[in-house]
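All protein chains but one are shown at their positions in the complex.
By written order: A, B and C. Residues from 1 in each chain.
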Amino acid sequence: MSFNSFGLLFRVTTWGESHGPSIGCVVDGCPPGLTLTEADIQPFLDKRRPGQSKFTTQRQEPDTVRILSGVFEGRTTGTPISLLIENIDQRSKDYANIARAYRPGHADITYDLKYGFRDYRGGGRSSARETAMRVAAGAIARKVLGETIRIRGALVRMGPHDIDRHRWDWNEVDRNPFFCPDATTAAAWETYLADIRKAGSSIGAVVEIVADGVPVGLGAPIYAKLDADLAAALMGINAVKGVEIGDGFAAASLRGEGNADTMRMDGDRVVFGSNHAGGILGGISTGQPVVARFAVKPTSSILTPVPTVASDATQTDIVTTGRHDPCVGIRAVPVGEAMVACVLADHLLRHRAQNPGAATQARLPTGK
Amino acid sequence: MSFNSFGLLFRVTTWGESHGPSIGCVVDGCPPGLTLTEADIQPFLDKRRPGQSKFTTQRQEPDTVRILSGVFEGRTTGTPISLLIENIDQRSKDYANIARAYRPGHADITYDLKYGFRDYRGGGRSSARETAMRVAAGAIARKVLGETIRIRGALVRMGPHDIDRHRWDWNEVDRNPFFCPDATTAAAWETYLADIRKAGSSIGAVVEIVADGVPVGLGAPIYAKLDADLAAALMGINAVKGVEIGDGFAAASLRGEGNADTMRMDGDRVVFGSNHAGGILGGISTGQPVVARFAVKPTSSILTPVPTVASDATQTDIVTTGRHDPCVGIRAVPVGEAMVACVLADHLLRHRAQNPGAATQARLPTGK
Amino acid sequence: MSFNSFGLLFRVTTWGESHGPSIGCVVDGCPPGLTLTEADIQPFLDKRRPGQSKFTTQRQEPDTVRILSGVFEGRTTGTPISLLIENIDQRSKDYANIARAYRPGHADITYDLKYGFRDYRGGGRSSARETAMRVAAGAIARKVLGETIRIRGALVRMGPHDIDRHRWDWNEVDRNPFFCPDATTAAAWETYLADIRKAGSSIGAVVEIVADGVPVGLGAPIYAKLDADLAAALMGINAVKGVEIGDGFAAASLRGEGNADTMRMDGDRVVFGSNHAGGILGGISTGQPVVARFAVKPTSSILTPVPTVASDATQTDIVTTGRHDPCVGIRAVPVGEAMVACVLADHLLRHRAQNPGAATQARLPTGK
Partner (left out) sequence: MSFNSFGLLFRVTTWGESHGPSIGCVVDGCPPGLTLTEADIQPFLDKRRPGQSKFTTQRQEPDTVRILSGVFEGRTTGTPISLLIENIDQRSKDYANIARAYRPGHADITYDLKYGFRDYRGGGRSSARETAMRVAAGAIARKVLGETIRIRGALVRMGPHDIDRHRWDWNEVDRNPFFCPDATTAAAWETYLADIRKAGSSIGAVVEIVADGVPVGLGAPIYAKLDADLAAALMGINAVKGVEIGDGFAAASLRGEGNADTMRMDGDRVVFGSNHAGGILGGISTGQPVVARFAVKPTSSILTPVPTVASDATQTDIVTTGRHDPCVGIRAVPVGEAMVACVLADHLLRHRAQNPGAATQARLPTGK
């Protein structure tokens, strides 16, 4: 991934700061002839939008996306698609208290150390606001992938509280403010997070993304591994500190027998007995669901005073009183979905470049 | 990362199969004038080399590296450095039993599904043998980084057994066959792994890499995040299923106060009170040690029969009798070090391209 | 160069169609701390702007550029700089007559054949309107290069009429509507081109770009040759059919003695006796002026009826009555300057990444 772009053939470049006039992205390499209007993108942005419950920042941003290029009479033209969102609710005064001091755990200190000056407006480029454009690009990626590939995300852990996977119901995800697939746990989180919010604190979380219908063969054995590109894409989301595929870190505790996804034939197709691998073996998709998880740290913008330094090299304590998410992991769910969609779209294009006649299901090459 | 290359400015391209005549790599973008001979590379290869204890595959490969270009009179010339290792002990007959059937959990099935034919020789390109070239490239990356940056790795978990971090001693790493920094745990692992090996089974592990002396400012806020590139590099190692930076998945359980690395001034330098962030904030290095961990699954080559399919689309059970590692995580330690070295070298070049006068220590930009 | 981006470290991505709502670009990799406002960019756009004399298209576009990101308090921040220009004078009705038929010599036929549908609005993406964004990016590139590097262009041939190089005066370039450095020839062209315009025809031209003050060492010996990247950048301008460096095609007629740029010492610096090489030897800049030329074909939008086909696969004759340039080479001058600036800026960043202590003048490495 280069500085502000990712993807080799389906290539997304984003720009814009949280407190500038607008943010945007350019999606390059999209195949021509796909139907696309703003209405295909807006629902995903609405899902990520702040201010929708008391558990997300109260910043009010309609996040209305405009397509500025690359679409003619409702279809993609094969040329770059430029998307733009105006920043409406910038309210810089919220940041007066952090204009000089650095929030521990936040990117503003490293940003200033690297580039050599102070842009105190809410994190500038490193603000999570940039992820709106990832979500928009992800909506286009879904068009490239088509309807047989479905990418869904859920919050599976908040602080120390895991969901119960036996109660997993995708329909529940849209019925609570946490994208939680387990209604019972969602109810418990409601109380738990309200307390954290009232205390002016914040909490970490784990997000899981599942992609169904991914064709076999995406990825490559060495440095274009599908899981490596997913790892970069998900670790690149703000506040993410860990990524895993399939069994992930739990695989470290397994013996070979326990980790083996057995195989059998179903007609002319290979069928797997389990999915420890998370749909990827040797960097290449197996045709099983691709399963990825990532850990999101708690936001560093909290009401508890924390010792820190200021840009005038003095010692101070900082309290962040602005509008912030008590659990940024929640809004990372649609962002994670979008990143997975973009990576899969890129690899779909790459795969058919090198293997134009490739099968999409797990059929054995020779049958002999 | 493109198909068989990684890095933008310090760019490594590897080639070769486990059972071909040789393997190699081309390291492009190395600055000129660095001292470099085979003797700078060989020790790292020796560390990764198989057959050194009963806990690694008995395949005997001297792995003697030759420099074919890019060095003149003992110094790098700025042109591509070509490295080559002959494959000596190919012993293809070991693979007779897996010539037709696919090992569950192994890359050979996806490789064949993607490319449409059967290369049964021990995994071909997807063999871990390719990682020898990563280790060789990593030795050159260390030259680029210079002596103030030190990159070391250790095995911190084998199966369910973690080390005791209070006993961490870097000197122990070279005194046991596991790269374990805790002598007591290493002794316990000796028995544990011997049993697994005798049972013809295998076990997963967790590796930790620590880079000391990394200057502040490496990385970029969005898609060239240092942690994102590390995630891709480490997830791209064979059998890796998870990557984390700093507190990693444990950060999901933390509250904001617990995750905040406090700051204070020490003269004109910023000093941190803890390192939950693992040396990276907002994708940019803080000057603290960079800490990354990755989970390695157990090898799929085991003696226990596992149901699988063969390339003639029949059902079968497979037993892998070849020479394999009971815990591939062990030999992943030098590979992980090398990948971290390559990523850091690439970002060092990128950083000084954009910020030629950049500071290397955490000094505040303006002091006002 | 990938689909809609060019440059490795100073990376420009453009988007937008001639008849969409706006066009724009994202400039990534710009160093932080450079002063930059719209006023630094607008003069270059004004130079390229149509409708300034009877010899360019009468389309009226103010081409007012807006900076949407990447600049804070008048300085670049190191993050992507997004630029946007509204399209004002779209007047699609001009294109009614070419809505179905293809102009011979124009990109619309290949565009439709490649992407599989008809976007008849004045060439859509392949319109020269896109070059406004190259000019804007070039203005930022000049900031990166600093004031010691000066890049200037001139029209040196129109149709069969060359300038007289003995009369070359850079001051003349801004005194005539042709960017012609030779006042006498400019006067002759005035009559010549008026006749062509009245006849509803068009004519080709040759543009020369000279970059003074380029430091030694930009480029690389093999595939990052400075001249190769210049060739791609200039050949990538609309309607360009040829590119040459230094003596260019004339070098084919030279003998070795005639082509040799002799060298002598001037103090501790190497000085050349001539510049047949155009400032580049072996792909690397010598410190002499970089000289490049490119040939621009006549526009295909002419009043003379030409046999062609229409999108309904019928035969027809086409006459293009819209507002077009009789000599598109004229407005290619600022575009050529901008492309050279962007290539040099990219190579400057690349050079200091690999050779941070590099000299900028032609001093011998060892002096021994």
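As a working rule, a residue touches a chain if its C-beta (ideal position, glycine included) is under 8 Å from a C-beta of that chain, and two chains touch if they have at least 3 such contacts.
All of these numbers come straight from a predicted model, not from anything done at the bench.
Hidden chain, full complex: it touches shown chains A, B, C.
Between the chain not shown and the residues C:180, C:220, C:290 or C:330, the one that touches is C:220.
One of B:44, B:102 or B:115 touches the chain omitted from the figure, and that residue is B:115.
Residues of subunit A in contact with the chain left out of this view: 8-9, 29-32, 78-79, 221-222, 349-350, 352-356.
The omitted chain makes contact with subunit C at the following residues, 1-6, 8, 14, 102-118, 123, 125-126, 130, 157, 159-160, 196, 201-206, 216-217, 219-225, 227-236, 238, 240-265, 268, 270, 273, 276-278, 280-287, 295-302, 304, 306-309, 311-315, 329, 351, 355, 358-359, 362-368.
Where subunit B meets the omitted chain, the residues involved are 2-5, 11, 13-17, 20-24, 26, 28-29, 32-33, 68-70, 72, 75, 77-82, 114-117, 119, 121, 124-125.
As a working rule, only the chains that are shown with their structure count from here on.
Using mean Cα coordinates as chain centres, the one most removed from subunit B is C. One simple way to say how far apart two chains are is to compare their mean CA positions; for subunit A and subunit B this gives 25 Å.
The geometric centre of subunit A is 39 Å away from that of subunit C, both derived from CA atoms.
Taking each chain's centre as the average of its CA atoms, subunit B and subunit C sit 45 Å apart.
The set of subunit A residues that touch two or more partner chains comprises 2-5, 14, 114-117, 125.
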